[in-house]
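The complex appears here minus one protein chain, its other protein chains still in place.
First chain written, first letter: the chains are A, B and C, and each begins at residue 1.
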Amino acid sequence: MRILFLGDIVGRTGRDAVCAAVPTLRRDLDLDFVIACGENAAHGFGLSPKLCDQILGAGVDLITLGNHAWDQRDIIPYIGTQPRLLRPANFPPGTPGQGAALLTDGRGRRLLVVQVMGRLFMDPLDDPFAVVLREIAAAPLGGPPGRGADAILIDMHAEATSEKMAIAHHLDGQVSAVIGTHTHVPTADAQILPGGTAYQSDAGMCGDYDSVIGMVKQPATQRFVRKMPTDRLTPADGPATVCGVVVETDDASGLARSVTPVRLGGRLEATG
Amino acid sequence: MRILFLGDIVGRTGRDAVCAAVPTLRRDLDLDFVIACGENAAHGFGLSPKLCDQILGAGVDLITLGNHAWDQRDIIPYIGTQPRLLRPANFPPGTPGQGAALLTDGRGRRLLVVQVMGRLFMDPLDDPFAVVLREIAAAPLGGPPGRGADAILIDMHAEATSEKMAIAHHLDGQVSAVIGTHTHVPTADAQILPGGTAYQSDAGMCGDYDSVIGMVKQPATQRFVRKMPTDRLTPADGPATVCGVVVETDDASGLARSVTPVRLGGRLEATG
Amino acid sequence: MRILFLGDIVGRTGRDAVCAAVPTLRRDLDLDFVIACGENAAHGFGLSPKLCDQILGAGVDLITLGNHAWDQRDIIPYIGTQPRLLRPANFPPGTPGQGAALLTDGRGRRLLVVQVMGRLFMDPLDDPFAVVLREIAAAPLGGPPGRGADAILIDMHAEATSEKMAIAHHLDGQVSAVIGTHTHVPTADAQILPGGTAYQSDAGMCGDYDSVIGMVKQPATQRFVRKMPTDRLTPADGPATVCGVVVETDDASGLARSVTPVRLGGRLEATG
Partner (left out) sequence: MRILFLGDIVGRTGRDAVCAAVPTLRRDLDLDFVIACGENAAHGFGLSPKLCDQILGAGVDLITLGNHAWDQRDIIPYIGTQPRLLRPANFPPGTPGQGAALLTDGRGRRLLVVQVMGRLFMDPLDDPFAVVLREIAAAPLGGPPGRGADAILIDMHAEATSEKMAIAHHLDGQVSAVIGTHTHVPTADAQILPGGTAYQSDAGMCGDYDSVIGMVKQPATQRFVRKMPTDRLTPADGPATVCGVVVETDDASGLARSVTPVRLGGRLEATG
């Protein structure tokens, strides 16, 4: 199975670049599934139902969120109606929406996607190390037909590289891939861990890299320098780099055969 | 001028890989200067005088430290005697050692190196955005002969990508390069900013990537899972990947001509 | 029922003062139960089995811990054998020891004590707001005879006043008292909340207040000033102030009739 996972889509430039690239990438990279983190798609803060539909309509199979999940309030009543939209699974019980979803391709192969959020330097949610095990137990790799998953992708939305690497080792051999999001910078540490799980600390954002993590650089920089309120941060609108990772899994074991960064357009050096 | 900057050296495997690689890299990459962050060289925690001498002896011109600067106590009396060793410049006045150094190559060209430490998700030191401007004012690019610098390299030892990108834009056009350290993961966002400053969010560690940021993975992972004390963390000792960035500067302007990641050995995909 | 709750015991001076005061206080204040937080009893860091026995032997009925629970490693195998010692209930499942205990007095009245730890500015544990509800559900106020509790005391070991006040309102009417620990400073906000629950943001430490939260002031202050390692922090050893709160509950409802601060000895102004 070939899965493309795209990092945090930031603002209009990020959305436009993703929507333009996905149809081509699906074909050129022979993709079975495309997943993207959309927590910054709506002018940098959250995701609206309308933008969710637009991104799904462009060929993304599933969107994940993150700490910005609820920045757009109209996503709250919407998320329960949209099976292709996830928020972190370790929000407290009773939180609207879901943290895991099973996707099925045309050949009946099942991909389980789970998003969890880290806690180091972030809001304290339920334990992601425990929650992720519960979520994958519902459809484990190698489970009985119709009950297990053929591949499992974990979106670890977290700040600290230590927590990301730790959860990857925690899951190594039990999932196809652990890919990080949230820092808005792609890392160059793609590898297959000893147990067979693909890993990259961060997928990187889909947005304008002449910025401060996707936002217009002048006010974002002034916040560090002056410690005064600035204008509301808005997304930088230069050409976006589409950033992500392609994971190829073995259909028998569900483990990773390869993990390959993808960077396309904008200021960063393109891959392959 | 061609400068190699290597990220945090972690433990024996990191030291050995760096010491073995530097002579070759100096020649093959036609380097004028080699700088490395050594804050984790001593069994993961700090740097001892002996290891400092060993790394400098292997062909590194200057070592920077970071938040682990003082983990080995005997570095405290030593640092004032070693002009080729830096700690973050934004420690309070009166802190032993120095935060900036001017290096001169055989042709008389001067490289100013400054290390500052970020404050987001880290210990609150003096303002790195202000301190770094003071330090580069002492030897600015384009300064009068004998008073200015021909190139300036900033080691931004920080956790948050936002703070790293912000300080790079803050300095864009005034320094040759801003390269991040501390997260122990190389980023894939090398670029030359609009003003001519080379940037990469993190150089990545020189250490074993089958680990949690360089440390043996089992206890480091258990700390997240169990919230109990574990054995003291020790460096993983598998083959290290030497990670860094080569910056080529224009001798006239001091600005960057190119910025190129370097990854060599170990588990990560090698560059070029 | 009359319950004395004493805040964090710090070092020898705190232990000695508590052990000397408790027998007298039991009699003079007509106490049914005495509870104390012992997380700093062992030279400021944790609690050893021997000191646990000493404090219990002096007339304390139950000891709670906190973020310093495991600083003395020999408490780890011991805690499971000592029913009168609690660690925070919201440590992950599988953590040694227990987070709640039922005490019975000579007249058969049952006091449930629960300790939970806050997460704001602290290590992210399981959700204290959810865990505390589970713990009190096991022996609720007004429960059937032999299944409920006659009084419930919550030790909220937390940094932030907002989180402490929030959990008190969360539990108001369901427990007899919510008393905070951890900041090592007594607060002057004792009150009975509208639903009948007694509250004080922090009980204060039992230790020497000519100090930095109980520790010798010179090195503790230097850590803020110099940002360098100092000698290991040790407890200040001047006369201790015993700090706590007396809660009187109604035996029928289990709710609070009164909440009264206690301060005795040392530098702070004594109560009543």
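In this text, a contact is a pair of C-beta atoms (placed from the backbone, for glycine too) under 8 Å apart; a residue touches a chain by one contact, two chains touch by 3 or more.
Just so it is clear, the structure is predicted and the values come from calculations on it, not from any experiment.
Contact with the undisplayed chain is limited, among A:D30, A:D74, A:D123 or A:E269, to A:D123. In the complete complex, the hidden chain is touched by one of C:A58, C:I76, C:A138 or C:A166, namely C:A166.
The residue touching the chain not shown here, chosen from C:T64, C:Q115, C:S211 or C:T249, is C:S211.
Note on the undisplayed chain: of the listed residues B:D8, B:E39, B:D61 or B:D126, the one touching it is B:D126. Within the complete assembly, residues 70, 73, 76, 91-92, 94-96, 123, 125, 225-229 of subunit A touch the chain that is not shown.
Residue positions on subunit B in contact with the hidden chain: 92-93, 119-120, 124-127, 130, in rising order. Residue-level contact of subunit C with the missing chain is found at 121, 129-130, 159-163, 165-167, 169-170, 183-191, 193-194, 201-202, 204, 209-213, 217-218, 220-221, 223-225, 261, 263, 267-269.
We adopt the following convention: only the chains that are shown with their structure count from here on.
Both copies, subunit A and subunit B, contribute mostly matching positions to the interface they share, with over half of the numbers common to the two.
Distance between chain centres (mean CA atoms), subunit B to subunit C: 45 Å.
Subunit A and subunit B have Cα centroids lying 30 Å from one another.
In subunit B, the residues that touch at least two other chains are 225.
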